[in-house]
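First comes the structure, then the notes that go with it.
Every protein chain except one is present and positioned as in the full complex.
Each chain carries a letter (A, B, C and D) given by its place in the written order, and its residues are counted from 1.
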Amino acid sequence: MTLLQAWIPLLPTLVLTAGALALILAEAFRRPGPTRGMVWGALGIALVGLGVVGGLLALLPGEGPGEGFSGMVRWDRPAGGLSLVLLIGTALAVLLSRRYLVDQGLDRGEYYVFLLLAAAGMTLMAVAQDLLVVFLALEGLSIPLYVLAGFARPRAASEEAALKYFLLGAFASAFLVFGIALIFAGSGTTQLSALAGRLRALEAGGRLLVGMGSALVLVALGFKVAAVPFHLWTPDVYEGAPTPVTAFMAAATKTAGMAALIRVFLIGLGPAAEVWHGPVAAMAAATMVVGNVVALLQPNFKRMMAYSSIAHAGYLLLGLLGAPGLALPGVLFYLLAYTFATMGAFAVAVGMAGSEGEDPSLEAYAGVARRAPGMGTAMLLFMLSLIGVPPTAGFFAKLLLFAAAWQGGWAGLVILGGITTVLSAYFYLRVVVAMWMGRAERERTPVRDPWLRLSVVLSGLATLVLGILWVMMGGLSV
Amino acid sequence: MGEWIAFLVLAAVAIATALGTVAVRNAVHSALFLVLNLLTVAAFYLLLNAPFVAMVQIAVYAGAVMVLFLFVIMMLGAERVSGAPGMRWQIPLALAWGGILIGGILFAFLQAPMELPPAGSPPAPLGDPAAIGGRLLTTHALPFEVTSVLLLIAMVGVVVLARHHGSGG
Amino acid sequence: MESLFAGSWLIIAFPLLGFLVNLLSTGQTRERTVGVVASAAAAASFGTSALVFAALLARPPEARMVEVTLYRWAAVPPLTVEVGLRIDPLSATMALLVTLVGTLIHVYSIGYMAGDPYVRRFFMFLNLFLASMLLLILADNFLVLFAGWELVGLCSYLLIGFWFEVPYNAGAGRKAFIVNRIGDFGFTLGLLLIFWTFGTFHYGSIFEALARRPLEAGLATLMALLLFAGVTGKSAQIPLYVWLPDAMAGPTPVSALIHAATMVTAGVYLILRAQPLFAAAPAAQAVITLVGAATALWAALIAVGQFDIKRVLAFSTISQLGSMVAAAGAGAATAALFHLGTHAFFKALLFLGAGSVIHALAHAHGAHGEIDPNDMRRMGGLARRMPLTFWTYAVGAAALAGVPPLAGFWSKEEILTALGERGGWATIASGLLVAAAFLTAFYMTRQVMLIFAGDPRSPAAAHAAESSAVMTVPLLFFALFSIAAGWVNAPGVAALARWLGAAHETTFHWESALPTVLITGAGILLAWALYRPGAGPEGVEDPLQARLDGLFEALRERLYVDALYHFLFVQPFQGVATAVATRLEPYGIDGAVHGLARAVGRAAALARRWSTGYVRQYGLSVLLGAALLALYVLAALR
Amino acid sequence: MTVPLLTAMLGLPLAGALGILAIPRDRVGAIRWTALGTSMAVLGLALAVLVGFDPQRPGLQFVERWVWAPAIGASYIVGVDGISLWLVLLTALIFPLALGASWTIAERVKEYMALMLLLEAGVLGVFLAHDLLLFYIFWEFTLVPMTLLIGIWGGPRRVYAAVKFFLYTMAGSIFMLMGIIALWLLSRSLTGTGTFDLDRMARHGSPLLSPEAQRWLFVAFGLAFAVKVPMWPFHSWLPDAHVEAPTAGSVILAALLLKMGAYGFLRFNFSLFPAAARALALPVAVLAVVAILYGALAAYAQEDFKRLVAFSSVSHMGFVMLGLAALNPLGVQAALLQMVNHGLSTGGLFLLVGMLYERTHTRDFRALGGLWKVMPLYGGILMVVGFSSMGLPGLNGFVGEFLILLGSFGAAALGPAARWLTAAAAFGVVLAAVYILTMLMRVLHGPLPPRWQGLPDLGGRELAIMAPLLALILFIGLYPMPFFAAMDASVRQALAALSGAALSTR
Partner (left out) sequence: MVTLAHYLALSALLFGIGAVGFLVRRNALILFMCVELMLNAAGLAFVAASRYRGLLEGQLAVFFVLVVAAAEVAVGLALMVAIFRTKQTTNVDDLSSLRG
């Protein structure tokens, strides 16, 4: 492996980090005023990152160049897919943020810096091949998010969200570190492929140590993807954080968390699947049930979407249990579909926030489709995709994921997934009902903003045709 | 035998200071207990043939970080929090779950002791700062760089968070 | 002549055409034209029937069966149904009878319905009825017969509720249809059984199969009784006769045509049509005969206590149908058909006469809407004001009562003789019929006396005038038939018997007929004694009512059968339906759905409380998860 | 195959919907006529299919096949056979009528018409698809426009009804999805990539299923279909959906969407799980009979015209299911025809209810009555359609119901219970007379309340909508032969596969 090849896995992260640093400098020397330039810059960086990932995916078929930096990182198909999803989420987040920031008086350039830095941490997670890198990537994405969650300071909700996120995040990180320490103690390595190689040969004590360590790692990663019972931070933080940040967290953080789970559990602990399948299955079941059930009663759109994100974490965990050939493509595609639908939905929510003060309650959405049919249609599509109604991407995603899990021998869980899907239809429909069938006393009209519209249209189109295209193009063989 | 005595004494101090950190009412005292605890652990590090990490622990952690803590506590006057402690069932439950978790882990360790080479004959350069420095620039160059970026992020983050709202640009 | 058979479908087509012409004609068509078109259609049908009848007559007796297949209706293995006509002496006679009576009543209706706002609708329904009835008669298989059977029921429904603005009429129509449907429930099952036994609905094939191999007795009995269930509905036998008296709510020509002369005899026709099937089930035959005879007596009894002019006739019709069913059930096809024919004439005559009376009372000077023109207690003395109606009515009544040598006498005697020859249970039936004959003579005399004798008991009756020619001419026709039709099959002539190819002729004995005649005479005399003018005390509307008191009240209330049915069937049905709709559905079926939703909602509310908003408590949950995972690892890896 | 007729049929409504989106919102006339024109064009294509259909050939005709996702073996297979032919035609016929009945919709016409066309594409897709995945996509897709139609243009409780409809049907469908996944995984174990191709699955996949697995899958698919049919006791979404839906919505729901359920049983459950179909025919038949009687009883006691018709649907669909459960040509063909019949007569009844409601703004029987006096045409048509619904000979309902009874009476699949079940079902015919005649009485008969004195009779547009229905009601009643002729070969082939080698007519 040449030196150059070693850098390949880091390319997306490097692009994002370098871009973020450049933006810091630009922000420092920028004349006070609108941040249009920062948006273009951030968008450009995200798109370059996207181009890099796309180029890598196109140029490096198969398993890619393998590990780099002493086995710390690795570029492979899942890494490529995860990076792609992450960068799409980032680009959409950039698109939908500006309007909100301007309307809420938060229009400061640092926002985009932190967005890109968080994205850099996430892309690092996608290629992490060592538990230490996993930890660093986790911190790298979390610290900017702590700041972003509190970005609407001194709004009380934003501050509360930031502190809760921070305290619980730090708490969870501690579990992660202790878990890594135990794994290291038990196996003598933190490198994931080495760990996978040694698992079978471990003596009883080592197995127990690695097991305990993995359990603690699962706690931390479960916390990040918002799996029950580690999910409780999610609704509060989602509700309190500025809406574009919530969108970014819901989509990209979920993806990063899944990236960590994929890398640690599917790759590092893959040979011990029969051990961790049980608890992950239990978590998946609990997460699907709790997320969907509690979402039923949420009167607040953002909070509802938080529980929705919890529920989807459950489905994604189901994907982890899938049969080898199907699980990974299933999870990846699910993340992609989920990202588009969630980002799109939040984009509409951002549009609804308007300049007159944000009202995330569902009543505020009443009758919107009458005044803005485009927004209404888009939201309908996103909700359908989140439910999993054909022909949206969400349907194909669920189909593949369920098939994977069924093949993996988890038919019962799949059926539970199906039942909870029906439950979920209720709360997603509430949004549709409000927008299409509701009437409000004080009617709100979504703001018109080209960036926002672009993000909605892109997400909508992707939600509508992406599923079909992806499956058509053999998306399963990722 | 000396190793045992050292271990036991240090362990007792570590546990005591940890309990102190958790239990005392005053946040300043708590922080001071934590400093003690960190120092104790640094002593462990020395015992475990890791002088470099011990130094870092003392300098960065017990020194810089904890000073920061104390500074903030003092600045905010947040030695004690007001209001009645709610959620009385929180404490027994926390003890119970924590007990189960730690009990489980301990049980695991004691059930299946590691069959590892006895301490005492470690490879020579193990705790050597030079060796660590070398590794940081070779095998662990990536994490090293990442941490540098992290520190930068933290720095900018603190600036953003600390800046008075509305001061603009 | 032979090619006539190929065109025999025209018998059905003509009235249908009349129906369509009137349906598509604009609302501006003159009322008269509508009636003429309809009557012409009926007449054309009658003409065609006559021609076909003649053509059949021209054939040698053993070749008097022609089948005309029109088209293939459905072919789904193993079922094949061809819509076809079967022209044989039975169907040809029925067709001739129906078209004849039908045509006369069409003509009569032109006068009777004059001025009604819905004349066009009336004649459409009448034509449609005729077409359906002819379909029923001429069908060559059970399925098409059933189609006609249901369609005549439909027309009956439409015409009973013709004056739909009166809720009672609409209810009567609905009652008729539903009661018939109950009978048809059995009929349908019978058809299903027939199909899965014989593999076809075609009469010819079924009769052949029966001739080749006799049917197992139980199966045959079941089949026959199921078909008979349909008969009890259509021909108003116990227990389903209750609809017919209410059916009098329709215009009187309808009562004459549908609820006396033709449709109600469809049941009898069915038994005759499927005679081989019934013959294979002697047990069923016994049941049918006894039910028929019992119906005859039961209805005659109730008829005694009625005041509504048409209702008396309705119960009389039920009674007469009972005797036909008894005969048909006993296998006396000739007798049954004979009585069917004579009854058609004299009962049509009576109804039209009654219609004439009603029409006269309703349209009498200064009496508009003040009285119920059907109530015999408001009549009296009409013989002088409406002589033609009186005389024809008297003929009809005498024929019905069985006064020799009028038509009714011969046919009734033939039935009694046939039953007597059959012996056994048939003897019981004939006993019942004789008792019914006594009552028949009694209530008909009572009716004639109440209507025509004495003094007018209302201003309307005092001012009533004879009806127009368009109404009286058909009366005369029918009177003629009522007098003469009996001779078609009178002793020695026996044309009908030979025509139908009866295996043996019933022999007529004056010795056996004499007691019946005497009993009939006794009935007439008793009624005369009671009801002759001046017989009873002044001011008493009905002497019999005064004498019998409670019993008469029971008769008037139709022996409480309707009330009993209401209590036994209607109320429970409504109760169950209401319970289903207002209890079981919302609280049971949908309640389960809602309950599930509520349970999920409760669970959601409960789970929401997990999210308390306290960071430390969230951490507790994390720790709990960690503890559980640690326990799992311990359990799994130790 | 030169012209992809069926794809054109599917694409046309979609194109029409897109076209409508391009028309400015206030040009209501253009929007309406575009929608109607599109649906008429679809009807034209459907008639072309009818003309080109060869009734002698049992298999699929006009087949188009394209493996669009080779990686998972998902294919686009559309075709018609004797089983789907009449349902496709019914769909193509009902939509123009429903659109015609929607002329009175004044609010958000653009969305309405676009949704109607989307719905048409969805329903057609359900009847045309011969690939499990494609079928499921269309199947679920129909939910969306229908839910919106109910929820936006419906009555006072429209939101409740719409959400209930969506959730209830989806709750059923999700199990079908599970079944499809299971089958796909089975096919994957055979071929490597797997397939959703119905025919391949039925030929090669199903025989490998154990009887127990077949039963589970039958139930999984069956739940989806049972909710849609709806079979008792899964029907309680139906009255609400029907009552609240706008007229056209009710019509399409009754005439087409319910058919999808029964069609699904025949198309999928029978061909994929023959052993289970034989084993479970009896329970299905029992539920069907319960539905017949229950629906009729409930219908009788309704005070709302539309609700009565809705419950009558439950009863009628019970007949359809009984016919299917008979598993013999008579029962199945009659059930298929009865689906069309029910579409015509119940669809017609809903249209009539709608027309009445537009005039009176009430559907409460207690407020109605005597209307025959002011609306003679309406009364006549209501009677004919009502009689069709209660199975009067000479009209279409009789053909279906009687032949279904005939089929189930001799159904070997139902064993000794066949006759008792049939008898109970036949009693449903009596009950049908009870509720239909009661309905007629309460609407048309009796004295006319003064407030309805000036009610106008049906107009030209309304007559034009009812005319094709009446013509078909009569035609099928008098001459059903061509309908049976076209389905005979296909049904027999399906049943032959069902009963293995021994083809029995019982």
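Assume a contact is a pair of C-beta atoms (placed from the backbone, for glycine too) under 8 Å apart; a residue touches a chain by one contact, two chains touch by 3 or more.
Not measured: the values here are computed from a predicted model.
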{"item": "Displayed chains contacting the withheld chain", "value": "A, B, C"}
{"item": "Positions on chain A contacted by the hidden chain, ascending", "value": "132, 135-136, 139, 143, 146-147, 150, 153-154, 156-157, 159-164, 166-167, 170-171, 173-175, 177-178, 180-182, 184-185, 188-190, 209, 235-237, 239-240, 298, 303"}
{"item": "Those residues of chain B which, in the complete complex, touch the missing chain", "value": "3-4, 7, 11, 14-15, 18-19, 21-23, 27, 30-31, 34, 37-38, 41, 44-45, 48-50, 52-53, 56-57, 60-61, 64-65, 68-69, 72-73, 75-76, 78, 80-83, 85-87, 90-91, 93-95, 98-99, 101-102, 105-106, 109-110, 113-114, 116-119, 122-123, 125-127, 131-132, 135-136, 140, 143-144, 147, 150-151, 153-155, 157-158, 161-162"}
{"item": "Residues in chain C touching the chain absent from view", "value": "608, 611-616, 619-620, 623"}
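One rule holds for everything that comes next: only the chains that are shown with their structure count from here on.
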{"item": "Distance between chain centroids, defined by C-alpha means - chain C, chain D (Å)", "value": "37"}
{"item": "Distance between the centres, which are taken as Cα means, of chain D and chain A, whole angstrom", "value": "42"}
{"item": "Multi-partner residues of chain A (each touching 2 or more other chains)", "value": "204, 208, 211-212"}
{"item": "Multi-partner residues of chain C (at least 2 other chains)", "value": "617, 624, 626, 630, 633-634, 638"}
{"item": "Chain D residues within the chain C interface of the complex", "value": "164, 168, 232-233, 235-237, 239, 294, 297-298, 300-302, 311, 329-330, 333-334, 370, 372-373, 376, 387, 392-394, 398-399, 402-403, 405-406, 409-410, 422-423, 426-427, 429-430, 433-434, 437-438, 440-441, 444-448, 479-481, 484-485, 488, 492, 505-506"}
{"item": "Residues of chain A that touch chain B when the two form their complex", "value": "10, 17, 21, 24, 30-32, 69-70, 72-73, 108, 110, 113-114, 117, 120, 124, 130, 132-133, 136-137, 139-140, 143-144, 146-147, 150-151, 153-154, 182, 185-186, 203-206, 208-209, 211-212"}
{"item": "Touch list for chain C against partner chain D, complex", "value": "71-79, 121, 143, 146-148, 150-151, 154, 157, 161, 164-167, 169-171, 173-174, 177-178, 181-182, 184-185, 188-189, 192-193, 195-196, 573-574, 576-578, 580-582, 585, 589-590, 592-593"}
